[in-house]
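Yeah, one chain of the complex is gone here, protein chain that is, but the others are all in their spots.
Moving on to subunit A:
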Amino acid sequence: MSRNPVPWRSWFFVLLTLLLLLVYLTPQLLGQHSSTALLALGLVACGISLWPHRNHAPVKVETSESDQQDILGLQQTPSALQALLTSFSPFASLLNAHLGTTTRMAENAATSIMERVLKVNAMSEEFLENMNRCQESTREIQKDAEETVATSHHLLSEMTTYRGQREERQQRQSQAVLDIAAKVESFTPLIEIIRNVTRQTNLLALNAAIEAARAGEAGRGFAVVADEVRTLSNQIEEAAARIEDSVHLVSSTVQHQVTLLDEANAHTQDEMMWLENINQSVESLSEQFKISVKALGDVSNTTSDAVGYVRNSVLAILSHNQFQDIARQQIERVQEGLSLAEERFRTISKSISHHDADADAVPDLNDVIESLRQGYTMKEQEDIHRSLVQGEEVDFGSLHGKDKLPDIELF
């Protein structure tokens, strides 16, 4: 018995299915509904092409007369047809395995992406938290610095007032002391006068003593007086010398006090200058710190914006990753379609092996397609089905298509 060739159309659809599968497996195209639809179409078309079906009126896939003849040729060679049909099982298993792997890979990739972006978000928020703590600390330091400057200003002002009052008091004290010194110094000419008077008195007393000696007995009493006068005069001179010493001592003491007052005044001026320098340094430091705090604030605001952007991006990525669950469910429908096709092939093969090629033993293709349709959960799947199987015009991009339920509905 001659081996009939496999119809070219059957192989074309098998190859088309493989090609579509490869396109579908391309990671960049994961989640695109069109690739799933093409794969489903390929599988359905492959199933349609590989066996005759009793009633294919609803399916908009037409077979040419030559194809029919090819199929009839296969029917005349049951073993060849059976071999072809049974060869589909490992092929279907292969496709199912690929699709299963694709689903797992996509799920692993999606969860890995989400784990990483959540980690990035956590780290960026932790960074912002640290930045905010740092900014809060610098604000407190700036506040302390401003308080220190204010205190320093107040202290300087009080010191200036105190210094003015003290300078005035010191000047008055110095003047008073200088006045005393001047008054004490004014005693010096008087001491000289006293010395002149005592010298004259001494001379007069000496003359009186000479005259009293010349007067003899009559001058004896006068000699005693003259002697007493000279003693008194000597005592006065000694007192004048002591007064002069005291005047010099007082004068030198006053001069020393004036010198000390001048030095104290100079020290006060130095202290004021130092305080002013310290105040200026603190103020300058405070200003520089204020600039740093402002720069840190700008950085913090920019960081906050960046972290906000990261957070929004992470939320968007988390939402967009839901595509994997949707793609998984679409792939599961395709796997179900593959299983249905495999089951149908097996049934046909079985009927051939039992020499019972009656088409009634094989499930109706429309029932198979309807069975596939029953598993649809998405409007997109329904749209593709209506478009490709029933030939309806469907607007795939429409958000308000036929029978479209609202995406969000509260009862």
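Just so we're on the same page, contacts are C-beta pairs under 8 Å (C-beta built on N, C-alpha and C of every residue); 3 or more make two chains touch, one makes a residue touch a chain; residues count from 1.
Here is the rule we use: contacts and distances are computed from a predicted model.
**Q** Out of "TRAP transporter large permease protein", "Nitrogenase protein alpha chain", "Response regulator" or "Carbon monoxide dehydrogenase", flag the one the UniProt entry gives for the chain missing from this complex.
**A** Spelling it out: the chain absent from the display is recorded in UniProt as "Response regulator".
**Q** With respect to the chain omitted from the figure, which of A:192, A:305 or A:325 is a touching residue?
**A** With A:192, A:305 or A:325 as choices, the missing chain is touched by A:325.
**Q** If the hidden chain were put back, which residues of subunit A would touch it?
**A** So the residues of subunit A touching the missing chain come out as 107, 110-111, 114-115, 118, 121, 311, 314-316, 318-326, 328-329, 376-379, 382, 403-411.
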